[in-house]
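Missing here: one protein chain of the complex. Every other protein chain is in place.
Here is chain A:
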Amino acid sequence: MAAPRLFRPATRLLSSRLASSPLRPAFAKSCAPSFVRARGYASESGTKEVTVRDALNEALAEELEINQKTFILGEEVAQYNGAYKVTRGLLDRFGPKRVIDTPITEAGFCGLAVGAALAGLHPICEFMTFNFAMQAIDQIINSAAKTHYMSGGIQPCNVTFRGPNGFAAGVAAQHSQDYSAWYGSIPGLKVVSPWSSEDAKGLLKAAIRDPNPVVVLENELMYGQAFPMSEAAQKSDFVLPIGKAKIERPGKDLTIVSLSRCVGQSLTAASELKQKYGVDAEVINLRSIKPLDVETIIASLKKTGRLMVVESGYPMFGVSSEILALSMEYGFDYLTAPAVRVTGAEVPTPYAHGLENMAFPQEDTIVNQAAKLLRL
């Protein structure tokens, strides 16, 4: 353990027990399936409409099937079939050893999951919503994210935290918050935020397979939405690389970077921009918040010269703040206008419908801000 480490990290890679086994497809950059890059926006034959909920369920079932070290625990995940039915049928299929109902005790069961990961298992820890994970955030950050580093690399922690994040409909302030920026700021964590069904399946599977702690920020408002899923994505070996964004809509006039539910809103806004003004906006679906695909964002910015970030988190110190800062650092000379952001408003989420709408980006908010940016 205290052997001299003069030749690190190259020799580490060679001698590492994790690296000595074949690299999992999720990490080998070259292994990102070519169809992921080649595929267009859902038009191939063999595609099937699948809801985000079912895609997540499929991902869980497939990973539980192939990896005996994987189990899922959380509140109501087993007998109740999941508060949002993401874990439907898993108890029947995998039994109570692998699908475990916990008491309502976030700090406790999250810590237990992290401990089990330290001891070599690959737990999937479901939070009924990430709002409740605030009770356990110390375990996620101090115990899960930092231990591999603090131990000098001898103590990995392969745990996946997942659950719905962001605002839902009419549930008011305590149940409506976006934690992307919180977890995205922590070294040692990886954070993904799926939008479509393919995102959901591919990223969740990648998260479970990744040997580091990964936070999967789903979105309750997306669970029931159906997306076309390619034949390849329907297969059990479908995995998306963590750290790679996806250009959902190519364009030349404006780069819109977005994540989670706002990707869909941004795509609608992009169509409207095209229709109204004949403008071609490129829409980038971040998919991964940490690591952030800076390369894709900057390449797009260099092409379009204009950047807008759309998210539903709080405006201060958020994902969009970070991307705007990166655009200054890496793309300042290419910007033909100041980069802008469309975010949630700086307010605890209100209950009343009309007020709630004012607190989060709407499609017209995005269109109007883009028009202003482009001086249309």
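Note that contacts are C-beta pairs under 8 Å (C-beta built on N, C-alpha and C of every residue); 3 or more make two chains touch, one makes a residue touch a chain; residues count from 1.
Assume contacts and distances are computed from a predicted model.
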item: Which of "Pyruvate dehydrogenase E1 component subunit alpha", "Ribosomal protein S5, MRPS5", "Rad51-like C-terminal domain-containing protein" or "Cytochrome c oxidase subunit 4, mitochondrial" matches, in UniProt, the chain that is not displayed; value: "Pyruvate dehydrogenase E1 component subunit alpha"
item: Residue among A:Ile72, A:Val99 or A:Ala113 touching the omitted chain; value: A:Ala113
item: Per the touch definition above, residue among A:Met134, A:Val294 or A:Leu376 touching the missing chain; value: A:Val294
item: Of A:Gly243, A:Gly264, A:Gly318 or A:Pro361, the residue in touch with the unshown chain; value: A:Gly243
item: Positions on chain A contacted by the hidden chain, ascending; value: 1-5, 8-9, 12-13, 16, 18-19, 23, 26-27, 29, 71, 97, 102-103, 105, 107-121, 123, 138-139, 142-143, 147-156, 187-188, 190, 210-212, 243, 290-291, 294-295, 329-330
